[in-house]
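Yeah, one chain of the complex is gone here, protein chain that is, but the others are all in their spots.
Entry: chain A
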Amino acid sequence: MELIQLAVGGVANGCIYGLVALGFVLIYKTSEGVNFAQGDLMMLGAFVALGLGNSAQMGLSFWLAVPLAVCIMFCVGWGVERVVVRRIFGQPQFALVILTIALGFVFRFVAGSIWGYSPLVLETPFNGVNLRFGELVISMADLLTIVITLALTFGLWTFFAHTRIGLAAQAASQNQMAAYIVGIPVMKVNSLIWGLSGAVATVAGVLYATRGAIDPNIGLLGIKAFAAAVIGGLGSLPGALLGGMLIGVVEPIAGRYAPGGIAIMSPYIIMLAVLVTRPGGLFAQIHMKKV
């Protein structure tokens, strides 16, 4: 029973990792770059929702504050692409890596200056509501996290597989020049996807905040989510979710049954093992061209 209880909490936790990982995958799918500031976008999204919704701040209703926060963060993501990322369009990949690491520090500083560095709690209508199934106790927040994550992953998958913009985004990453030739506005698509990943990050942030207090350093969770994205294979949406859940489940179980320290290392050990055995991740999309 204890194992199942741990696993349920782990799955809910893993969904958060998965959601942040989805943001990585979104950007990787369209521009083949990695946004190391994704975790900090999540943190910023959570704080924007908190700033709008908490009674001590703007005091809007929770159901109004969250969509508003998602919209604001969509604009932030879009704006970051327009103002900063577009400037290094066509530069080597690692320029984006270094740029986004620096951006992450800027986000952290902005959140820290506005909301302070002490932990804050987001007020939600379902704080402390629990559901009981026999001996099993599932909190409303956990259930909501799992349901929303699954729905969002399915939605994004549909977006990439079946809509014109989604297909255009994939084309832009596979061969930019060819995408231009067939008339895809590559830069506009990039901006849109950055906005989308900001919105997804906000959802992740709000769900994270329903489960505990937040402070500007929760963005470091991004590194773990990153491991999740890599385990699933960067570029695969269901893979990211699965990778996140794997990490989420292994972590508390390792913490309970394995000696100390292993739990913290476990996501990275799994990731290294996956990278060594299957360099492209579990849902590999890499095919080597022979020369």
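As a convention for this text, contacts are C-beta pairs under 8 Å (C-beta built on N, C-alpha and C of every residue); 3 or more make two chains touch, one makes a residue touch a chain; residues count from 1.
Going forward, contacts and distances are computed from a predicted model.
S.K.: Just to verify: the chain that's not displayed, which of "Amino acid/amide ABC transporter membrane protein 2 (HAAT family)", "NADH-quinone oxidoreductase subunit D", "Carbon-monoxide dehydrogenase small subunit" or "Putative spermidine/putrescine transport system permease protein" does UniProt list as its protein name?
M.R.: So, among "Amino acid/amide ABC transporter membrane protein 2 (HAAT family)", "NADH-quinone oxidoreductase subunit D", "Carbon-monoxide dehydrogenase small subunit" or "Putative spermidine/putrescine transport system permease protein", the name matching the hidden chain's UniProt entry is "Amino acid/amide ABC transporter membrane protein 2 (HAAT family)".
S.K.: Tell me which of A:61, A:93 or A:130 is the one touching the absent chain.
M.R.: Answer from the full complex: A:93 touches the omitted chain.
S.K.: For the full complex, which residue in A:61, A:127 or A:174 touches the chain that was left out?
M.R.: A:174
S.K.: Just checking the interface: what residues of chain A touch the absent partner chain?
M.R.: Against the missing chain, chain A presents residues 31-32, 34, 84, 87-91, 93-95, 97-99, 101-103, 105-106, 108-109, 112-113, 117, 173-177, 180, 223, 226-227, 230, 234-235, 261, 264-265, 268-269, 271-272, 275-276, 279-280, 285-289, 291.
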